[in-house]
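All protein chains but one are shown in place.
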Amino acid sequence: MQLQLSTWPEIEAYLAKSKAILIPIGSTEQHGPNGLLGTDALCPEIIARRAGDESGILVAPTFNVGQAQHHMSFPGTITLRPSTMIASMVDWAQSLVRHGFERLYWFNGHGGNIATINAAFSEIYHGVTFDKSRAERSNHAPLRCCLRNWWELPGVGDLTHQLFPVGEGSHATPSEVSITQFGYPEAVKSVAMTPRIAPNGPILDADDYRRRFPDGRIGSDPSQANIAAGEKIVAAAVKAVISEFRQFSAS
Amino acid sequence: MQLQLSTWPEIEAYLAKSKAILIPIGSTEQHGPNGLLGTDALCPEIIARRAGDESGILVAPTFNVGQAQHHMSFPGTITLRPSTMIASMVDWAQSLVRHGFERLYWFNGHGGNIATINAAFSEIYHGVTFDKSRAERSNHAPLRCCLRNWWELPGVGDLTHQLFPVGEGSHATPSEVSITQFGYPEAVKSVAMTPRIAPNGPILDADDYRRRFPDGRIGSDPSQANIAAGEKIVAAAVKAVISEFRQFSAS
Amino acid sequence: MQLQLSTWPEIEAYLAKSKAILIPIGSTEQHGPNGLLGTDALCPEIIARRAGDESGILVAPTFNVGQAQHHMSFPGTITLRPSTMIASMVDWAQSLVRHGFERLYWFNGHGGNIATINAAFSEIYHGVTFDKSRAERSNHAPLRCCLRNWWELPGVGDLTHQLFPVGEGSHATPSEVSITQFGYPEAVKSVAMTPRIAPNGPILDADDYRRRFPDGRIGSDPSQANIAAGEKIVAAAVKAVISEFRQFSAS
Amino acid sequence: MQLQLSTWPEIEAYLAKSKAILIPIGSTEQHGPNGLLGTDALCPEIIARRAGDESGILVAPTFNVGQAQHHMSFPGTITLRPSTMIASMVDWAQSLVRHGFERLYWFNGHGGNIATINAAFSEIYHGVTFDKSRAERSNHAPLRCCLRNWWELPGVGDLTHQLFPVGEGSHATPSEVSITQFGYPEAVKSVAMTPRIAPNGPILDADDYRRRFPDGRIGSDPSQANIAAGEKIVAAAVKAVISEFRQFSAS
Amino acid sequence: MQLQLSTWPEIEAYLAKSKAILIPIGSTEQHGPNGLLGTDALCPEIIARRAGDESGILVAPTFNVGQAQHHMSFPGTITLRPSTMIASMVDWAQSLVRHGFERLYWFNGHGGNIATINAAFSEIYHGVTFDKSRAERSNHAPLRCCLRNWWELPGVGDLTHQLFPVGEGSHATPSEVSITQFGYPEAVKSVAMTPRIAPNGPILDADDYRRRFPDGRIGSDPSQANIAAGEKIVAAAVKAVISEFRQFSAS
Partner (left out) sequence: MQLQLSTWPEIEAYLAKSKAILIPIGSTEQHGPNGLLGTDALCPEIIARRAGDESGILVAPTFNVGQAQHHMSFPGTITLRPSTMIASMVDWAQSLVRHGFERLYWFNGHGGNIATINAAFSEIYHGVTFDKSRAERSNHAPLRCCLRNWWELPGVGDLTHQLFPVGEGSHATPSEVSITQFGYPEAVKSVAMTPRIAPNGPILDADDYRRRFPDGRIGSDPSQANIAAGEKIVAAAVKAVISEFRQFSAS
């Protein structure tokens, strides 16, 4: 069930039986020679929408631009300042809480978002804490935020390791490229890359990043990506996210 | 050409021939009994992606949550504060300008966004003006922002008037519902509405809105919406936006 | 009745019979060769104070610096960032609401302010919506904000068209210059202008503006301005604003 | 010379001979039973405009709403948050500096503004310092901000002490009320007050203020105010401010 | 009693008998050739901790970086923007108020902080005022903030004048250097200075400051500083602050 493809009476009906919503959150940033700029937003979106179709989980629109400052030396990357991202997430959360949602499951596709997402959670809880304090009300519905990266879902790591024992790397990985190839077969790119496995190293500012990682990849060989692998990863992730979301909803 | 489905080298190549980009911008808000919560984001996205496929216009990810404060009494609506929306648009613009884009065409699907988008343009230009002032540089690439609402594209208004001479209204219109029905036929809803044509009136705060417009529509009869009409409107809009974007690119 | 020329007990007495206040809002920006930098603040102020004298409408101090980024290439222009203007308007509104005002009539003299004023209204209502949500109180006094541009008051457009059938234009118009000449006859300027009617064109950033409109005018011939015309426009506007404000107060 | 009554070519000409401008800055807040809500904005405005007429000093529009949180329990008071006031003053200063102004003389009418004005000066200088640091330019025109309270001008304190040896007090003083009576004789109020001299005490938050000072005055007997006294104070202040502004301009 | 050396149950017990807390607040900025960069934070900290030990006053951690923009041309200085400092002080105050504190005694070591601290008080009270207004609750605990500079404590000025009749000056004074020498005898510096007494003058921006005051001192001769003098000043200040804090707690 996608919020953007639902009507408000349908959401009203959903809220009568569940207070939980899944929000795909990603980034728009370079993903090497054959990875899509939308990879980090598309991966959680692809998984989440299938999970929503299968199980009735309510899926919000995708928070599609995140924290990508370190990729800014590659054309096409779009980034929010962390302070802007926090303000936006606070607004999304406040809106959902206003309607009665109490469990916000942020389903993330970008490692670089993790810090800012967690900072935003503290800012969201801060508002709740001080609001409650002021009004001395005890009956305020408890709000919980949960962050889950798709690659950390139970079973997914084992699968990607098995599919790509060498060259998974940490940015522009064959796994994430495979997912987008499965989701968007019309956008599969065939690009030669040298070296086959990209170098590793620390992530600092944007200029340094491009010096260390000239084609954008970190430690990965995404030329291994393929649609069949993407299909398997998505299937595993869909199953896992449905299970975990249900537990979170009931918490 | 969709930015999210492109690689960074593809964007680098695009920038060698064009400095212009189209950014669909909408809202996530109630659209009456049979309109989708995503209507205002989906309409410009549907039109823009087709225009991008036909003509090679570069289409950014959709700015999918906007200014919807007045719809907050209907479940599912998500809104940014205007100040947050301005900060986000400034960040998007700064990122694109950093890569060399000089013509930002914001393709809008929500009347309630217009004021804040224009305020954001002033904030974006403000940064350029004062930056230039400080550095006294004369060679800064000129930046231009353009706002276009899809329903104001040449030819589109005449067509929607012809398709829906009665009951177009101003919110949850049969035209916009038709576009989403054409784009997402799997999400066509069949819902009875009373009265057939919704009341008109001013838009004030969220509570007042729901009192005046109990099912969310303003002046419209979206039960007339149909896929065929959506197809016609999209075709007209695609043609018009390609033409206008080319002029803007060359300005 | 001017707030700044009243005592607090007088405002307390006023509030016992009315919850409405008129706030003149303008800009400090170039108005061509013979127009005053204060034109856009002075026009609504001149009209409003006369309306206040005649009818007892309460008139707030003038919000005299607004959104004038695009005029920044002309000396003397002062501008707020849109985000600052929103914050300021929120503070003015919160202060007035604290005292019991429920109808804020913003009487505007500058087209360039419209977008930011409307964005500010959404920010103001946002605060009300989420505050009410948190406290689940139903008895909060409803707040309404209204924006009215003086040149759109009933009867005023017809009059200015009749007075200046040619060369009214859209910036540094003979109508607004006439109003300030009527209000400040000691500041009437006699300046030759070439061409008689200024060029038209779009408004982009500050540098572009000065290139297109070298003396600051857009499409206008303000050499036609005269005190008698100003007197007529003011008379018509005063009558119209009193009538409209009364309706708004009673809404 | 008033900026709002000048044209941009007149300001351009002024800048060719002076880089200094005077900005009246005040507050809109209760001033006891017979003092005007606009007193703190009107006093510096009345003095400054006369000084401008006599000497050609350029006078900006009045920054008319300031820091009045502690007066918020009296109807009619309008206040900015200090952080909003700082942002606004930064915008005014940036605009003026953009045109070439280098000496900003803020002429203040409200003791409660002093802290925030000085904080704003640090914020303004902060921008200059870090901008200069980044660009390593050495030729940036030096910017100086000066704060002057009208009651501290040379000669003014002695005069007010002589005119009102008893009951000058510190808020709603006979001196400031006299100035506004001189400036706006049509707005002289005749109100009985008890006790004749208001109590003294510390200024804390808004509620506490009203408990301590029920009619708004602190330590003053403004029933002594009269137009003749206002005329004398204004004359002394005009003379002093012209002299001091000239020194500041030449610094 | 130091908060940072206490456990939460100890603070809970303290709150059962007192609602007051002392917060040392200073700056990290150059203090001339022999003064420590931490002087303005260390002085109130040294005095406050001794006062806490003697009397049981609860002493918060030191707010150790403040408003030092004008010292930024000297290495080692760290400054907050005034707007950041206000936001931080609001957060500290909100946290303490949440636990039940009602009397916040800010014990200051830096003249340059005074304006911003007072602006922050208004911002803190602003929150209380508008919160109370919204909820129309009358039983909110009253909050009071107090600012005290250590050098203005009763008896301290007389003592420093007696100890250093010549060359006390206003920045990098022998008194403050003596206090840090007493507190940190291991960090006493022996440095020759020329001229013996530094020049006086106004404080403007950072570059101007360094031009006027090349070694950082203003009007002072801190070569007179000595541990014995520091001990005397601290003793006098400890006694005075205990007395004043008790009065404030009981207010």
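Should a chain be cited, it is by its letter among A, B, C, D and E, assigned in written order, with residues numbered from 1 in that chain.
The criterion applied here is as follows: a contact is a pair of C-beta atoms (placed from the backbone, for glycine too) under 8 Å apart; a residue touches a chain by one contact, two chains touch by 3 or more.
Note that this is a predicted model, so its numbers are computed, not measured.
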item: Residue of A:25, A:42, A:120 or A:179 touching the missing chain in the full complex; value: A:120
item: Touching the absent chain when the full complex is considered, from E:35, E:52, E:112 or E:169; value: E:35
item: From E:77, E:108, E:122 or E:249, residue that would touch the chain that is not displayed; value: E:77
item: On chain A, residues whose C-beta touches the chain left out of the figure; value: 67, 69-70, 72, 79, 81-83, 86-87, 112, 114-120, 122-123, 125-126, 128-129, 132, 142-144, 204-208
item: On chain E, residues whose C-beta touches the chain left out of the figure; value: 2-12, 15, 28, 30-38, 41-42, 60-62, 64-65, 72, 74-81, 83-84, 87-88, 91-92, 95-96, 98-100, 184, 186-187, 189, 191, 216
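Definition applied: only the chains that are shown with their structure count from here on.
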item: Chain with minimal offset from the mean of all protein Cα atoms; value: C
item: Classification of the chain A:chain B interface as same or different, half of numbers criterion; value: same
item: Centroid spacing, where centroids are CA-atom means, of chain A and chain D in whole angstrom; value: 53
item: Euclidean distance of C-alpha centroids - chain D vs chain E, Å; value: 29
item: Junction residues of chain E - those touching two or more other chains; value: 129, 135
